[in-house]
Each structure stands twice: as C-alpha cells, then as structure tokens.
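Since the structure comes first, as structure tokens, the remarks are kept for the end.
Only a single protein chain was left out; the remaining protein chains are all shown in position.
Coming up: chain A.
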Amino acid sequence: MARYDRAITVFSPDGHLFQVEYALEAVRKGNAAVGVRGSDTVVLGVEKKSTPKLQDSRTVRKIVSLDTHIALACAGLKADARVLINRARIECQSHRLTVEDPVTVEYITRYIAGLQQKYTQSGGVRPFGLSTLIVGFDPYSEKPALYQTDPSGTFSAWKANATGRNSNSMREFLEKNYKETSGKETIKLAIRALLEVVESGGKNIEIAVMTHKDGLRQLEEAEIDEYVAEIEAEKAAAEAAKKGGFCFIILY
C-alpha cells in the first residue's frame, strides 16, 4: 500500500490539474452525446458506433436509467461509466430508504459530481474519464431538468448541451437553433444536433425520451429513421425556399 499513497493528481506550477485535463481529452475522444430539455420532455441522444457483426448489441447500452425518473448518458471511458452508474443507482435507492422520497435530479448530479471530485483529490487513484448528461423530472415540482458533470467534478444545469466527439460544433448548432420546445419538437432538435456530426441513419443514432408520465423510453430504429426522414425533408424544403427566393431576386 505504501506505493499507492502518492497523489496522482497534483497541481502544476501554473495552477492546472493535468490529470483532470487529460481526462477531459479522453472525454473528447468518446462518442458524441447530446441532451435537450423541453417543457415537458427531455431527450438524450448518443452516437452509436457500428457494432461488429458478432456482438450482441443489446448488451451495449449507452443511455441508462438511474431510477424510474432519472436517466444518464455519458461520453468517455465506458468502464468508468459502469462503476459510476452503479454507485449512483445505489445512492438513489439509499436516498429512498433514508428519506422515503425519490432523489431530485440536482441531488443525484451533486452526488455523481462529488464522487468525480473525490477521485481528483485522493491518493493512488486517477480521475474518472467521463462526462455525464443527467436528465430527469423532479418528483415534487414535476419540472424537467438536464445537468452535465465533468471529470473535474463540476456540474451545472443546461437547457441543451453536448459532450464527446465534436461537442463544440454540436453546442454551436444548439445555441443557434435552440428554442423552447415540447414533445416531438424536442426530439427533432436533438436528432438534428446529432446529425451535424454523425452519419445519418437510424443505426448510427440512439435516442431516449423521458416524460413525467411514461418515464424513459428508448426509440426504435424505425422511429428514428422516420424522424431523420422528416428532418431531411424539412431541410430540403428550407433549401428550396432559400434558392427559390434567390432566383426570384435575380430574375427580377
């Protein structure tokens, strides 16, 4: 044990925690994930890498539920994700047992972020290499919520956010096109953001929708293809309208 009590995460002379920043690099190499909060729906979308033919794709779940009213998607090291998710699930049940109330989204986010921070300040451990997007509905106020945590242990609430590969371009797109949506519009916004960085098609995207009444629902490939088709049609119509207008101006 003597060999393992040296802190791995130490400050650099100019105030950086390099291990944490390297962990963020690992996150940037992970698959893209996006989350959008609507007025009555929250949507999580994850890029799905092509599954090898012999792999059972059902065992590779990228969007998981922590409780009946909370779901999580993450980008980064999947093994770290598994450990973190297990701890979070235990904490959700433990909270139900001690206080007889389900957790709020903020509480469980705070717990996960606290856990991630603990591993940046302990000896012999490295930080978790993942950022999470946590969505859910508060059991009391029934309002939807979206939170993001990162390897340094900070967390904040968002209206829409993205992590993982090309998250910057996704976030720019969301900033440009975000508006208060509900129901299907929220789903379409999430898919559009993902399509910026991912090849289009139902087999490359995984979407999960959560409502207060129905809980978490993973969309089928066919459904996703439908949405994608709708989005493409809208895009084409928008292009045509733009072109048409241009031609109109030129002609006249």
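Please note the rule applied: a residue touches a chain if its C-beta (ideal position, glycine included) is under 8 Å from a C-beta of that chain, and two chains touch if they have at least 3 such contacts; residues count from 1.
Note that in this section contacts and distances are computed from a predicted model.
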item	value
Absent chain [UniProt protein name; select from "Cell cycle control protein", "ER membrane protein complex subunit 2", "Translation initiation factor eIF2B subunit epsilon" or "proteasome endopeptidase complex"]	"proteasome endopeptidase complex"
Candidate in contact with the missing chain, chosen from A:N31, A:T104 or A:S167	A:T104
Contact set of chain A toward the excluded chain (per top definition)	98-101, 104, 106-107, 110, 140
